[in-house]
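This structure is in C-alpha cells; I'll ask about it shortly.
One chain of protein is taken out of this complex; the other chains stay put.
Note that the chains are named A, B and C in the order they appear, and that numbering of residues resets to 1 at the start of each chain.
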C-alpha cells in the first residue's frame, strides 16, 4: 500500500527518542509484527529516500500504527518535527515479519531500538494467551522505551543497562539462558544486537527451537526491486526488505 | 552582517502573499530603504541558496525588519511555514538602496511585489517632511499590499488594477505623468515593472529629474563576489546585488 | 487529447515513460501502486550470462539529492531469467526491454543470441557501465570496447538494440556515434555518474564496493546536458534518464531531445511516480496545445531565445 496519511501524535519519549502515530486504517489492518513501513514527509530531495521504521504498535481498531524511533541523522531529525495534522507518504506494510508465536511461551530478546519491533509481537502473544519472557537491554534506562508495555504483556521481564541505571549490570543473554533451562520455550525472537543474536542462536540450536532475528540495512525501494539492502545469509545475499527483515537466526551470517 | 535571528511574525496578508518579521536589532539599525537581505532557514541543501528579500519596513526602534513576499517557488513556500520562534540565517543589509528623497516631493511608482521596497522609502520621506506621491498598480486589489500604509504616508495615492477591483482600470504611469505636470517632483522611484520603468524613465528625462529603479536577478552570494546576478547597463554588465539593486533608471538597458 | 505514442526507430511505445533498469519490479517486487501494463515499456534489471552475487553490502548510500548504488549487477543468470522472469515480463502486456550486462564483449554477443528467440522480448538494452574483465575501464568508457560489445550483440540479434551510455566520458556524443556505428538503434542517455562517500568516523568508504553510481535529482542537470549534446550531434532516438521524479522533469528531457524517458530512483520515493509522469506529460501537451509527444522532442533547441 502506498498512501498519504496523517500524523496523529508525536512525542519525545526520552531525549532523542520519539513516538509517532499515523492514522492509516488500511495499513493498520494489514500489518503484523516485525513488518515495517517506508515513510517520507519532507519537501525537496535532501534527504532523498524514505526512511524504514518498524511497527511498534498496530492498532487496527483505531486504524492507527505507532512507531518509535531514535534521531540519528537528518531524516529522523526532520521526522521529529512533524506535528499532528502533518501529512506523510507511507509505503507498507512491508517485508516478512515474525512468524506467529506458538504456545507454550516465547522469549524476546532485544537491545536499544531493537526492542521496537518486539513489542507488537509480545502484545499479540499475550492476546493469544501465549507466555512471554522479555529480555531487554540498553545503554541506560532511557533507552528502554515502553518498558511498562513489555511488563504488562510479559510473564517476566529481565532488564539490563550498561550503566546500571536500571536492572543490575550484566548480560541479558545470560538471563535468557537461565530462564530457558527452567521454562519450555517454543521460539526466540531477537533484534538490535549482533552479540545477543549470536548468543540467542547458540542457545536455540542447543534447545532445538526456532529463533528469528530482525535485521536492518540501508534501503532504497523497500519492496525488493533494487537489491540494495542485502545481508549475508547461508544461501548468499538476501534482501532485508523482501526476504526479511525477519530471518531465521541460523540462516544469517554474522 | 551575517547572523542568526528569530522570526517574530508570519502572517498571510492575502492569498499567497506573506508578511514576515524578524528580530534583528543590528540589521534594523543599519538598513535603509531599497536594500535587501539574503535569508535561509531550512535544513538540507534543497533548495540550496538563500533567498533575497527587500526590506518592507525597517523598525530600528523595535529592532525588527519586515518583509513581504509572494510564494512563487519552493524557497518561498518553505518560508511561509516558518512560525514565530523559528531561527533563520540573515545576511544583510545588502546593496545600494534608494538615494535619500529630497524636498519638495518624490514620486514612487510600483507594481505588484515591486511596491515592497518602496514602502520604507515612502515612510522615510514622510518622516523627513518630504512630499510623496504614490502610483501603485497590480493585477488585482489583493496584490496591493499595505495600501493603507502607503495612504497614510503619501500626499496622494493613485491605484490601478488590471481587473478593476480597485481604482479605475488604466495605466498608473499616466497618472504619474498627469501629476508631474502640476507638481514639482525631485525624483521618481520605480520598481516591479519594465513597462512602468520605461515610462518613468522617459518622463524623468523630460522633467530633468533623477529616476531610480530597483531590479531583481537570481542571486548567488548577494555580496558581489560571484558575478552571478548581472543586469545590462550602459557601461556593460552590473551586479544587481552590489552595484544595485537600485540603479539610475537611464543607466539600465531594458 | 494529445497522442502520447513515440517511435524510437524500430520500437514504438504507447507512451514515453519506462522504468530505468534495476529500479522497478514488474512482478512481485512492485510497490503495487499501478499496473505496469500502463507503462510505455517495462525494463528488467540487467541480466548476466552466469549467476553472480553482486557486490558486498553496504550497496547504497544517500547523498544530497542523490543516491549512490554499488549493487554490482547480481543476477540469477540468463537461463534462470528466461525461465523465471520472462513470464512475468510478458504478462505485463506492454513493450518488454531486457537489459544485458557482459563481462567481456563476447558475452554481450552470447547474451543477445540467447535472448533473441525468446518470445516476448521487444528490445535489448546494453548496460555498458559494468566493469569488464581484464581492462580498467567499463565498456561505456572505452571506445574500442564499446564498439566491440555493441557489434557482438548486433551480430547475434535482430532485436532493436538500446545502447545505455555512460556519462563518465569526455564526449558522450562521440561515444554515442561509436555505439550507433556498431549497430545500436537507440541511445539511453545516461547511466549513473561515478561517485563515492567516505565515512569520516570509520575512515573508509561507505560502500562495500568503495565507489558506485550516482543517480537521482542531483544528476538531473548533468543528464539533461548530455541529452542536449547528443541530440545536437547525433541522429538517433534517445531515451533520457537521470533524476526524473516529476512530469516536469520528464518534459525537460523531452524538450532537450529525448523521445522517451526512464525513471529510476523516483520509483523508490514515490511508487506512483511513473503513472503521475504519464498523466502529467499528457496534461502538459493538452494544456500547451501540442498534438503529440513528438511535437516537443528537442523543441528547446529550435525556439530562439527571445531576449
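Definition applied: contacts are C-beta pairs under 8 Å (C-beta built on N, C-alpha and C of every residue); 3 or more make two chains touch, one makes a residue touch a chain.
For clarity, every value in this text was computed on a predicted model and none was experimentally measured.
Hidden chain, full complex: it touches shown chains A, B, C. Within the complete assembly, residues 1-2, 40, 44-50, 89, 91, 217-232, 236-237, 242 of chain B touch the chain that is not shown. Residues of chain A that touch the chain left out of the display are 44-46.
Within chain C, the residues in touch with the undisplayed chain are 63-66, 68, 137, 141, 168-171, 193-198, 200, 202-205, 208, 210-211, 214, 216-222, 224-225, 228, 243, 248, 251-252, 255-256, 284, 296, 299-300, 303, 305.
Please note the rule applied: only the chains that are shown with their structure count from here on.
Between the Cα centres of chain A and chain C there is a gap of 36 Å.
In terms of their C-alpha centroids, the spacing between chain A and chain B amounts to 54 Å. Taking each chain's centre as the mean of its C-alpha atoms, chain B lies 47 Å from chain C. Shown for chain A are the residues that touch two or more other chains, namely 44-47. Counting partner chains per residue, chain C shows two or more touched chains at residues 64-65, 217.
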